[in-house]
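Right, I'll just put the structure down here and ask away after.
Yeah, one chain of the complex is gone here, protein chain that is, but the others are all in their spots.
On to subunit A.
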Amino acid sequence: MPSEALLSVRDLRISFGQVEAVRGLTFDVLPHEVFAIVGESGAGKSLTARALLGMVPRGATVGGSVRLRDNADPAAERGRRITLVPQDALSALSPVHPVGDQLAAAVRSVRRLSRRQAHARAVAALDRVGIPDAARRARAYPHEYSGGMRQRAVIAMATVNEPDVVVADEPTTALDEERREQVLRVLAEQREAVGAALVLITHDLDVVRAHADRVLVMYAGRAAELGPVRQVLGRPRAPYTAGLLASLPQDGPRRRRLPVLRGTPPAPDALGPGCAFAPRCPLATDPCHDREPALQAVDDRLVACHHAADVPDPLRKFV
């Protein structure tokens, strides 16, 4: 693995009692890249995001390792070298403190600066994310901000300390198209301004296609496919990726019905010995039900599938 990785995840496992929700993830986040983790509800992507910051819920057991460059523990560097943009901007901000004070507190938590200096940094950060009249707005409370401004303020807070890695957990869920593009644009600008890598957790493949460099597709707590976005979404080799893509509404002639993956994702406590996707997979054969496939290289990506070579192109014929 390249030694310049900003963040290295090795065989990450997260379990609750006997139930394993994340089942052995290995990947690197490289400098300046946008690394997307995509999957559906229950795939383990939000848990993974939390583990990157050392923030797994109480009662969870974590195995494997998550390390920042220089072997640093991300939990110790949280807020400094690795930061979180949470899903819900409103509940991420304290309702009883002015936004500028909250940013200044974030600054002072990692740097020995005077209140005045920290406040100046806070105002500059708000200005950078496009909050108009930032000096005055810094004294306002979150409820005085519009939804879009709150989102920007949260992004400002995640980038004010110039981290190496920003983890954004579903930052655009429940936003309409305009707000979604706006948030992603501000995130991209800030990421570039401070030179950070972005780990983008999402269930939206269109967002991945438009904004990410590499993507990890998760299914039932494991990697189904991992590689450059153009390869993984352009010519998927994991049947799960292919099925997901085929079920998206497409431009072109209107179709009355969309192709649908049969069945539903398995419960984490009901996994058999084989591939977790096998019960839903149109390509599954006997070995798929007996033996979980290991990740193997196909082109520049990794795929966990016994039939990676058989996933058809074009996708429409798939499901």
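Here is the rule we go by: a residue touches a chain if its C-beta (ideal position, glycine included) is under 8 Å from a C-beta of that chain, and two chains touch if they have at least 3 such contacts; residues count from 1.
The rule is simple: contacts and distances are computed from a predicted model.
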From the names "Glutaconate CoA-transferase subunit B", "ABC-type glutathione transport system ATPase component", "Carbon-monoxide dehydrogenase medium subunit" or "Chemotaxis protein CheY", which one matches the UniProt record for the unseen chain?
"ABC-type glutathione transport system ATPase component"
Missing-chain contact among A:Leu68, A:Leu261 or A:Ala278 belongs to A:Leu261
Out of A:Ala21, A:Leu52, A:Ile82 or A:Leu175, which touches the unshown chain?
A:Leu175
Contact partner of the left-out chain, one of A:His203, A:Arg230 or A:His289:
A:His203
Quickly run down the residues of subunit A that touch the omitted chain.
40-41, 147, 174-179, 203, 205-206, 243-244, 247-251, 254-261, 264
